[in-house]
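Note that this complex is displayed minus one protein chain, with the remaining chains in position.
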Amino acid sequence: MESGFYGSSLDGNLKCKFEESGLANTHEIMEKAVRWFRSRSIFVVAYGTGCGAIEMPPTFTSRYDAERMGVVGVATPRQADLIILSGYLAYKTLRRVIRTYEQMQKPRYIMTLGSCPINGGMYWDSYNTIKKLDDYLPIDVSVTGCMPRPEAVIDGFVLLQERIRNGEKAGWEKYDENFEFYKENQKRVLGGHIDPSYETDWYNLKSGGKA
Amino acid sequence: MAIDVKGVLSPLSAIGTLFEHPRTLTYPEVKKDIPIGYRGFHINNLETCVGCASCEEICMNDAIDMIHPDREYNVKNTSGCIPRIDYGRCCWCSLCTDVCPPGSLKLDNICTHADCDPDNFLYMPKNHKNIGEEAS
Amino acid sequence: MDLASKLEKLSLELVQKQDYLYSVTIDFERLESLLLSFLNEFGYITLDSINCRDDLEDGFFTITYCLQTEERDHVVMIQTKIQRENASLPTMHTIWPQAEIMEREMHEMFGVDFPGHPTLIDFALEYWDNMPPLRRDFDTLEYVNSMNPFREQRNDALDAKEEMKKKREAKKAAKLKAQQEAEAKAALEAQNNPSDEVKNEE
Partner (left out) sequence: MKNDLKNTIKIFHGPQHPGITGNMSVELDLLGETIKRAQTHVGYLHRGFEKLVERRTVVQAFTIVCRICVPEPDPNEENFARAVENLAGLEISEKAKYIRTMVLEMQRLATMFLWMGGQAGSIGLGLIPQWSVCDRDYMLDLFEELTGGRVYHMYAFPGGVRRDLPEGFLDKLSDLLDYYEKRIIVYNNTFFDNVIFKKRAIGVGVVNRDEVLKNGYVGQTMRACGIQKDVRKDMPYLMYDKLDFDIPIQQDGDVYARAIVRRDEMLQSIRILRQIIKQMPKEGDILQKIPKHRKFKLPADDTYVQTESARGAMSYYMAGDGSEKIRRMQVRGPSLVHAYTLLEKLLVDSELADVAMTMNSLGICPPEIER
């Protein structure tokens, strides 16, 4: 899959047009500009999934003020670019997180806070949390700490912005490429109970969909 | 209905804060001083580490592995091993530093690490003698 | 204390555990009537918590009801034992509304049944099909290993005790070897110039 930033078809058309008119470089410059703007306007969906959510208010309010870097909180996943998974995920939360992530528009990114999503963390022997988040969802940036200080969270933002600016391969592209792999893992650990299932035909629901 | 005059006017006093000094820390440029006792990342003085694995034993998160260092630092090291910490497990409770018999394992006040690959969180404690001091 | 004499009439003993903590132990048959008399006669109107302890070795659950008076200046624990197999308790939700949620939790975590309880549905777990997780015979680490893989980069970890043993043995061997070498050397030297030895002896 092409890593085009305007969506694949439009991207190809634009490129052709630029090349026809002898402006091959313009396309690159445009893409760079788009990347820069994208890196400076990251909208974060307001979903505190774990302990790390307690460091979100200081990060987003006046003391550390992530807004000066263009990182702003929004209410719904439809408007968001980034979801911060702030800590351990219980199986019940993972179902909601997968749904929230799939509702987000591309390009979308995932940042994890704390040790728990990396290798289980404090709850490594707990029966209700997942241990390796990158089996189920593609992670762009992991920040360690229990919990990470606002400084560490901002470091995570800086790293994410750098990656966007350099046009490195983002998590959502991996998710599209290895969709079967991620779905298989999700089904294995969630026992097939992903409600509503990803294949749900929303326009021809036969039995009442369970929300 | 009576109008609550005080309730309407008193919130306007917030305008006065326009003239106060801003409290924001512009972090990546200006860094806050983190006190020395802060429980940040691990440092280990390899010249005094005796490889006793007390830290491995007390860690309830099973975060510490004993591995061979690249060369021998301390001839008195009983097992020839030094601790390596999995930052996908650690909770910075500092029990490992409390039980360390020679006091070689300590917690630094550096505490930020972000990486794009979740496999990169096995942390080798830096070989520092004291907090904030480079080893020779 | 006033309560102690009242309980003595019911042939029960009030034990003081801490400064503000008392406990009463009672058999299961009289539990419901005792709770009612605590509420209606002794003035213990608040149900603070219900909890369950799994005594696996003896085969029963210890149930503790913590009650407080209107003054809230001390806590009385009413403890009873029920059989672990097919455990069942009378529901208290008609008397104390908050018991509904506490009993729902206990049903999920220990598998205790409450006949007549209106909402014995999922509390914290979802699609759980294993044994109730807070029972002591549920091994959480085994369950985790069957569900989730951990990271594999840590396979190079060594057992420090083994390494210590190995190093000690290596040291011993080295020492022995050094000793033998020294002896051999000494013997060799003694062979080569025996006159030195004679000189030393002198």
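Order as written gives the chain letters A, B and C; numbering starts at 1 within each chain.
Here, a residue touches a chain if its C-beta (ideal position, glycine included) is under 8 Å from a C-beta of that chain, and two chains touch if they have at least 3 such contacts.
Keep in mind the model is a prediction, meaning the values are calculated, not measured.
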| item | value |
| --- | --- |
| Chains in view touching the one left out | A, B, C |
| Of A:Tyr109, A:Tyr123 or A:Tyr136, the one touching the omitted chain in the full complex | A:Tyr123 |
| Hidden partner chain, touching residue among C:Leu7, C:Leu47, C:Ala87 or C:Val112 | C:Leu47 |
| Full-complex contact with the absent chain, from A:Ala90, A:Leu113, A:Ile154 or A:Ala170 | A:Ala90 |
| Sites on subunit A contacted by the missing partner chain, in the whole complex | 45-51, 53-55, 57-58, 61-63, 73, 75, 77, 88, 90, 92-93, 96, 100, 122-123, 125-129, 146-147, 149, 211 |
| Where the missing chain touches subunit B, by residue | 4, 6-8, 10-11, 13-14, 23, 34-35, 37-39, 58, 60, 91-95, 98-99, 107 |
| Residues of subunit C in contact with the chain not shown | 17-21, 45-49, 51-54, 62, 64, 66, 70-75, 77, 96-98, 100-102, 109, 122-126, 133-134, 136, 138, 140-141 |
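The definition used in the following text is that only the chains that are shown with their structure count from here on.
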| item | value |
| --- | --- |
| Between subunit A and subunit B, centroid-to-centroid distance (C-alpha), Å | 26 |
| Mean-CA-position distance for subunit C and subunit A (Å) | 39 |
| Residues within subunit B bordering two or more other chains | 86, 88, 118 |
| Touching two or more other chains - residue numbers and ranges from subunit A | 118-120, 124, 132 |
| Residue ranges of subunit A touching subunit C (in the complex, touch as defined) | 91-92, 95, 118-120, 124-128, 130-132, 135, 189-191, 193 |
| Parts of subunit C lying in touch with subunit A, wherever the complex brings them together | 124-127, 129-130, 133, 138, 140-141, 143-144, 147-151 |
| Interface residues, subunit B side, partner subunit C - complex | 51-53, 56, 65-68, 78-81, 84, 86, 88, 118-119, 122 |
